[in-house]
Structures are given as C-alpha cells and as structure tokens.
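Missing here is one protein chain; the remaining ones are kept as they sit in the complex.
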Amino acid sequence: MYKITVTTANRTELKDITFDVNRLVERENIKDGICVLYLPHTTAALVINENYDPSVKNDIMGWLGRNIPSTGNYSHLEGNADAHIKSSIVGNSLILIVENGRIMLGKWQGIFLAEFDGPRTREVWVKFISESRR
Amino acid sequence: MYKITVTTANRTELKDITFDVNRLVERENIKDGICVLYLPHTTAALVINENYDPSVKNDIMGWLGRNIPSTGNYSHLEGNADAHIKSSIVGNSLILIVENGRIMLGKWQGIFLAEFDGPRTREVWVKFISESRR
Partner (left out) sequence: MYKITVTTANRTELKDITFDVNRLVERENIKDGICVLYLPHTTAALVINENYDPSVKNDIMGWLGRNIPSTGNYSHLEGNADAHIKSSIVGNSLILIVENGRIMLGKWQGIFLAEFDGPRTREVWVKFISESRR
C-alpha cells in the first residue's frame, strides 16, 4: 500500500490529484491491473469528473453546499455534520483501470479529492492489484 | 481491458447493460474473480438497481431531475452542469463479483448506464481480475 499526502487550502475544495496518482504508477512501474484509491477520512471524498473547465468543479461543490448546508438541524456538535453527509453521498474510494503503465481515464476526466472540512492534510491510500498471468 | 458500446436515445435514461456484461463474461470465459466497470465519461454514471419493475427507474431519474435541475444558477455554460453533478453523486464505476462463470447479482438487480446528457454513444470499460490461485 502506498500513501499520497494531499494538503487542502479551504473548507471545501475539489483538489486535482491526477498527477500524483500517475506519478506513483510510473515510479512503481505498474503496468497492468487495477488501482484502488481509498480515503481514510470521514469528512472528505474521492470523485472523478471534468478537470478541463473549472466551472464544473464550482457547480458540483455549489450543489452540495446548497443541498447539504453547513448549518442546520444536526445532532453532531462539531460543526461538520454536513461534511460527514457529503462524504457518505459522494463516497470514499475509487477503482481505476491501469493499462500499459498508465491510469485509463476518459478524455475530460480527472481524479479529485473532495475536501468538505478543510483546510487539512489528508492521506489517500493506494493499492495496485496486477492482472493474474494465465 | 474490454469495451462495451452503449447507445442512448434520450437526454436522460437508465439503460440496462446487464446482458452486455454477462455476454462478455461468457465470451471471455471468465470463471472467478472481480469485474470492474469503468465509465470514461463525466456526464453519465453506472448504477445497480431493480430491473424488474420499470417504475423504479422512473423514480430514480425523477428524483435526480427534480433535485438537480437541468437549468439553474450554474457557472458551466454548456447546458449540462446538472449532468456533471449527477455523475459525481451516482458515480462512474462499479465492482462486481464473478463466480462459476457468471456475474453475481441479487435477484432483482440489473446493471445500468445512467445517461444524463444524451442521446450519445457511450463506452463502458471492463477489466477482470482473477482470484489468485494459492
């Protein structure tokens, strides 16, 4: 298992980690199989979406902020109940395909850590499983 | 990695791809392990739910349409900001278990491509990982 460290700068933020994941694949010389990204946090998430037009990021985080507001009738008293809910809805793991030494992504896709209770230093855990040779 | 091509006919649609995935498992003679489905698109998603009563599909797409409307105060100007948000919420990958040469699904479950910005021709990427022999 490998660890990628990600530092966020704001309370909520979609941080592009595509480069970090690809660098790890290259450094470890992974050729073929699957790559599991796992986030060991309960107030952030992992998500894949467009990394070309930054307005897409704003719209995703904007919708989450309007529909899961930071203040409300919550019972968790740490002021981050919304972040726990967002994390549960978006999800804390991703599964990616690796072929010919690179992560297979669609043309417009990037890999993002979704920060919902920052700024913080986060870890992304990474596990590679190689295709079995027959 | 294999590719399944899926053609959608409407702007939003839950398209059942269970048959296509099962046919691939059979054709490639996959016996045991996991099957990863990955969608290389940012305005569609993959989801598992009931494929028996079609009203379930209507209710899922209806809820998404009412709660993530196609027009709103979005900054992405291509008219499909809602599709990007839906894709992030529902997710773009699935992981399935394969045993004895078939995808293990619950009695009422089907595998769906959720189209949020169609009609389009979509690809679903498929990767099989066999169980390691001990």
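Letters A and B name the chains as they come in the text, with residue numbers starting at 1 for each one.
Heads up, the rule we're going with is that a residue touches a chain if its C-beta (ideal position, glycine included) is under 8 Å from a C-beta of that chain, and two chains touch if they have at least 3 such contacts.
Note that the coordinates shown come from a computational prediction; the quantities given were computed from them, not determined experimentally.
From the set B:21, B:39, B:94 or B:113, the residue in touch with the chain omitted from the display is B:94, counting the whole complex. Against the chain not shown here, chain A presents residues 1, 33, 36, 38-42, 67-68, 73-78, 81, 84-85, 87-89, 91-93, 95, 125, 127-133. For chain B, the list of residues touching the undisplayed chain reads 33-34, 47-50, 53, 55-56, 58-60, 62-63, 67, 89-91, 94-97, 99, 104-109, 129, 131-132, 134.
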